[in-house]
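Left out: one protein chain. Kept in place: all the others.
Take a look at chain A:
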Amino acid sequence: MREAAIETQLLSKEYGNGRGCRDVTITVGKGEAFGFLGPNGAGKSTFVKMLVGLIAPSSGQASIFGHRIGSMEANACIGYLPELYRCQEWLTGLEVLQLHARLCRMDKTAAQRRIPELLEEVGLGQRGKDRVKHYSKGMQQRLGLACALINKPQVVFLDEPSSALDPVGRAEVRSILERLKAKGVTIFLNSHLLGDVEALCDRMALLNDGVILRHGTAAELLSKRSTWLFKVGGCSPFLLSWLNEQTGFQLHETVNQEAASPEDESVVWLEAELDNEEQAGWLNFLIIEQGMILYEATRKKERLEGWFMDAVSGLSHRGEKE
């Protein structure tokens, strides 16, 4: 069991309008990348703001590497990129980083070495001496990422880090995050870009109306909906009905979006939700036994986006099925 970087116990924040977070308990291990998902207004940003000390919890406890959230010790080991990062636009990018380095009590020599490296890393190497008011939103977001990383934090909290970035910027941010992860930095990622979360995060949680609905690794979350596809020749409605009777699987004809349509009209794609590979093997056996031709049997790769849409569809803002 690796050391806990972030630990929360029944952490709650109540607002007058009932929104916020309720009894959120999570543990993020050191060096782990944790994705925090949820629809707009679910309470993701509120939760992160509590962890970085911007919002005082109404109840519950939380710590970062054993230090109480909001304490100087906890803040010394974190980096935070707020959603839609804004900074003192009358400073240059270089000066903003110098300011953050001083606030982190960094050694002046170390800061002088680190700042140009960081500016280069986030793609602002040539614009460091420009005033921030001349930066685009995307450039400000990159600067925000550099600020979050100035003190070589052990934990970085990123609230929609790619929100203002173009596709190139997004790819660069993803690459930076992958490098951070490889270095053992703990990453807490709030993002709507589910592809990024799926690619980067070891574990993730789904929040709705301030309550965690599900959490686990991507594999754990996605395996709950294991869909299989079978490319079958010589199938008829009678045979399909017989297979369903024998197995109870609700096998049905479908269109495979990821493959070309079969040229032979007697060849079809069949789809079924199965619990495990044994069931798939049994179905393969029955198809062949009935004289049909099995060209292909494959587990449909579920994207996190599909899972997310399924998970939040039909939920009210109270996190309950409507």
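Criterion: a contact is a pair of C-beta atoms (placed from the backbone, for glycine too) under 8 Å apart; a residue touches a chain by one contact, two chains touch by 3 or more; residues count from 1.
Keep in mind that, in the parts below, contacts and distances are computed from a predicted model.
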Chain not present in the shown complex, as UniProt names it (candidates "D-alanine--poly(Phosphoribitol) ligase", "Nitrogenase protein alpha chain", "ABC-2 family transporter protein" or "Thioredoxin reductase"): "ABC-2 family transporter protein"
Sole residue of A:G38, A:G123 or A:G144 that reaches the chain not shown, by the stated touch rule: A:G144
Positions on chain A contacted by the hidden chain, ascending: 49, 52-56, 72-73, 75-76, 78, 80-82, 84-88, 90-91, 99-100, 102-105, 144, 147, 157
